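Shown next, in structure tokens, is the structure this report addresses.
Only a single protein chain was left out; the remaining protein chains are all shown in position.
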Amino acid sequence: MRVYMSLLKLRIYHGLQYRVAALAGIATQFFWGTIMIMVFLAFYGESTSVGGFTTTQLVTYIWLQQAFLSFIVLWLRDMELFELIRTGNIAYELCRPLNIYGFWYTKLIATRIANAMLRCMPILVVAMFIPEKYRMSVPDSTESFMLFLVTLTLGLAINVAISMFIYISVFVTLSPMGSLLIFSVIGEFFAGLIIPIPLMPEWLRNIVMVLPFRYVGDLPFRVYSGNIPLGEAFFGIAIQLVWLTVLILFGRKLMQSALKHLVVQGG
Amino acid sequence: MIEIENLSKAFQVAKRKKGAFVSLFSREYETIHALKDISFKMEPGEIVGYIGPNGAGKSTTIKIMSGILVPNTGKCEILGITPWKSRIEHVRNIGVVFGQRTQLWWDVPVIDSFNLLRDIYKLSEVDYRRTLDQLVTYLDLALLLNTPVRQLSLGQRMRCEIAAALIHSPKILFLDEPTIGLDAVSKIAVRNFIKKINAENQVTVVLTTHDMNDIEALAGRIILIGKGEKLYDGDLANLRGNFISHKRVTVDFVENTAPLDIFGCEVLHASGERAVLLVDLVKTNVPSVIHELTNQKSIIDISVDSQPIEEIIVNLYREYQI
Partner (left out) sequence: MKIFFRYAKMWLKSQMVYKTSFILLCIGQFFVPFFVFVGLYLMFDLFDSLSGWSFNEVALLYGVIHMAFSISECVVRGFDSFSGMVRTGDFDRLLVRPLPTALQVLGSKFEFTRIGRLLQGIIIFVIGIGGIDVEWTLLKMSTVAFMVIGATFIMSGLFIIFATFSFWTIEGLEIANIFTDGGREMTQYPLLIYAKPIQKFFTFIVPFGVVNYIPLMYLLDRGPYDHPVYAFIPLMGVLFIVPSLLFWNFGVKHYKSTGS
């Protein structure tokens, strides 16, 4: 475990170097947030609440999405890992006395944390002080804020576990573009990144609930604003833990067989 | 043909500071003088080796001569044209090979790239065919033309690369490290081709390289630059004459353990039957050393080697502190 912690620290430190890119990212995400809020508010028109989802909750939902974008999207990718698989240089990784799944998982999670560390604070701070119509609200209560932190962390862990499947699929396809496209389009739609899940029709919400994607961002963001009550939040955490276990176990299994296949192929 | 007078070029380079946020708004600049007052002339049909250590200003000069960069001051006329003033007119006269970069399309057969270049240079079908035939014969490309570039070896690719630079029959050819990374056979093929095209088509060649064998095989004249200044301009033989300070004498003799002591010589290696001496030509000369040797030992065999050109260049760099 200690080796994973120091690897985590190292990669986060590495990721914190990209400050100019982060500055551009903050501006971009701030713009996207503003535009999305304006579109949704235009749909809301005069009404302040649709299906129990208030405009304030909506605005907060969008800002949290933008601030923690690197926690919830699937298109964020590590080209180095793709190259390792594609070129067959992964053989060198096998020489390390480490479990590759754990090693890559740590690397990916560290990149996302570093990314969010640079970006979330400026976005959140500005979003709290802009004109009221677009302003992000404070957490519903201390408890909901604590639960927000827990669900957000677990959500990140789930998202990285999902993204591991993209890397594993490259063992077979040898080109990341296809899987990346499919995973990010489908995953992000069902995660509420295109339209917030409370605004989806009921039949679609029923589908969303049985998939893992909404437990990444949708759950924590709605816990924050009180749209999901505390009791339900605890239930959500339980489901998050189940998903996380299932995804990691399945991912490791799949990776092992992919590696075995690779070794056999290599002779 | 090529006239360069008092060419100077300085760059502003941003100094990197620690915080990226700070450096977005305020930057400190440092001025680097890449070229200082360079002048030289070249005649049609010459092959000139343009040499110097990394960062000496070689590529800057080539870039100015090929119209990519504009100098701060100075004159540069190539076939009567100032490159940066009429770029398009100028580049029809020149061909450029940038060592490790490719100008061929990666995924399509070589011939497609050539055909595209024909359209870019607006060549007539007759001229194009004639040049292409010559290049195919000389560079032995017949079997490569229908192969996608990604499947070529480095040596094969370089041959195609050079052909691509010559497809519009330029009068001047700039070669920036044309043999870098090639194996011995390919290097020789490339050198032979350059010699041939120079002799037959009167193509003027400017060659930068770190491989002194290229220079020895090709260049009648070399221009040496360092830290942006011209240090030497003349033929290779002269350079040898002026700058060879030492010769190496290897001598085999009948077993004799008496120590050697010859004026002006450093003993590099000595055993019972062989010695290697470094002769300092300032203090003495080779005949008197041999004379002295025959006095001291009974000699079986003797050989005299010049310093390799490589070492001369290293010494030159050292002398000029570049």
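Quick notes
Each chain gets a letter, A and B, in the order it is written, and its residues are counted from 1.
Rule of thumb we're sticking to: a residue touches a chain if its C-beta (ideal position, glycine included) is under 8 Å from a C-beta of that chain, and two chains touch if they have at least 3 such contacts.
These numbers were taken from a predicted model, which means no experiment stands behind them.
Interface note: of A:M5, A:I35 or A:I207, the residue touching the hidden chain in the full complex is A:I35. Counting over the whole complex, chain A has residues 20-21, 23-25, 27-28, 31-32, 34-35, 38-39, 42-45, 50, 175, 177-178, 181-182, 185-186, 188-189, 194-195, 199-201, 204 touching the chain that is not drawn. Remark: the residues of chain B touching the chain excluded from display are 11-12, 20, 24, 60, 63, 66-70, 84, 87-89, 91-92, 94, 96, 98, 101, 103, 105-108, 112, 116, 119-122, 148.
To be clear about the criterion, only the chains that are shown with their structure count from here on.
Centre-to-centre spacing of chain A and chain B amounts to 54 Å, using the average Cα coordinate of each chain.
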